[in-house]
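Before I ask anything, here is the structure I am working with.
Apart from one protein chain that is not included, each protein chain of the complex appears where it belongs.
Here is chain A:
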Amino acid sequence: MKAAIVVFPGTNRERDMAIALRGVTGHAPAMVWHREDALPAGTDLVVLPGGFSYGDYLRCGAMAAHAPVMAAIREFAAKGGHVLGVCNGFQILTEAQLLPGALLRNAALRFLSQDCFLRVERNDTPFTRHWAKGDVFRTPMAHGDGNYIASADTIRMLEDTNRVAFRYVAEDGRMDEGDPQINPNGSMHAIAGVFSENLRVCGMMPHPEDLVDPLMGGEDGKPLFTGLVEALVG
């Protein structure tokens, strides 16, 4: 799998992502600067990592969605390429309208850096194939704007077409949208991640890339990356 990590000014989790990808592929992913107008030849997976692109002084991700490199990423996605956006990367994908919905300030209006539990809502995608449907895994989250919102029609469409990738749940898998202990940022339907219509673009707020090593507290995030490698081999 050839992965390319996109770096905007203010991106700050590109190294975490590179470590996670290197751990499963055995080689360093390409780093692509925001001003590039093309992706490296043969790219299988584009990753938009976390951070504060352009300072996020406008809506989070709004500036990055118009960066030069985004034209190449749109084209890549339109041709069926696989794109993963984490945290700020998810925000950018919604701003670029490659994924539906938007991320508002956390309901409690504070930055939240803590572990959360995610439930895998389907496992027939390259991003989730190494989990079983309904699996619950622990992962760090670290964001101020992760409160997922979309119109009622969009939410219904996402639910009807099974495009919710991950939900915030209790450790036992129980969902409770109204409980801030379980759905920490107040997301609608406790949505932590969504898929595009073709299931090849995935955005999520928490950081599985920061939990891929027992030394750092566990490998709960690793199936995302091993699954992608298996799906995108070659």
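Keep in mind that, in the parts below, contacts are C-beta pairs under 8 Å (C-beta built on N, C-alpha and C of every residue); 3 or more make two chains touch, one makes a residue touch a chain; residues count from 1.
Here, contacts and distances are computed from a predicted model.
One subunit of the complex is not drawn; among "Xanthine dehydrogenase YagR molybdenum-binding subunit", "Methylmalonyl-CoA epimerase", "Phosphoribosylformylglycinamidine synthase subunit PurL" or "TRAP transporter large permease", its UniProt record names it "Phosphoribosylformylglycinamidine synthase subunit PurL". Only one of the listed residues, A:A41, A:L215 or A:V233, touches the absent chain: A:L215.
Checked against the full complex, the one of A:Y54, A:F76 or A:Y148 touching the unshown chain is A:Y54.
Contact with the chain that does not appear here is found for just one residue of A:A30, A:L104, A:A142 or A:A170, A:A142.
Remark: the omitted chain is touched by one listed residue; of A:H82, A:R119 or A:H207 this is A:H207.
Counting the whole complex, the residues of chain A in touch with the unshown chain are 9-10, 12-13, 15-16, 19-20, 50-52, 54-57, 108, 110-114, 140, 142, 144, 207, 209-210, 212-213, 215-217.
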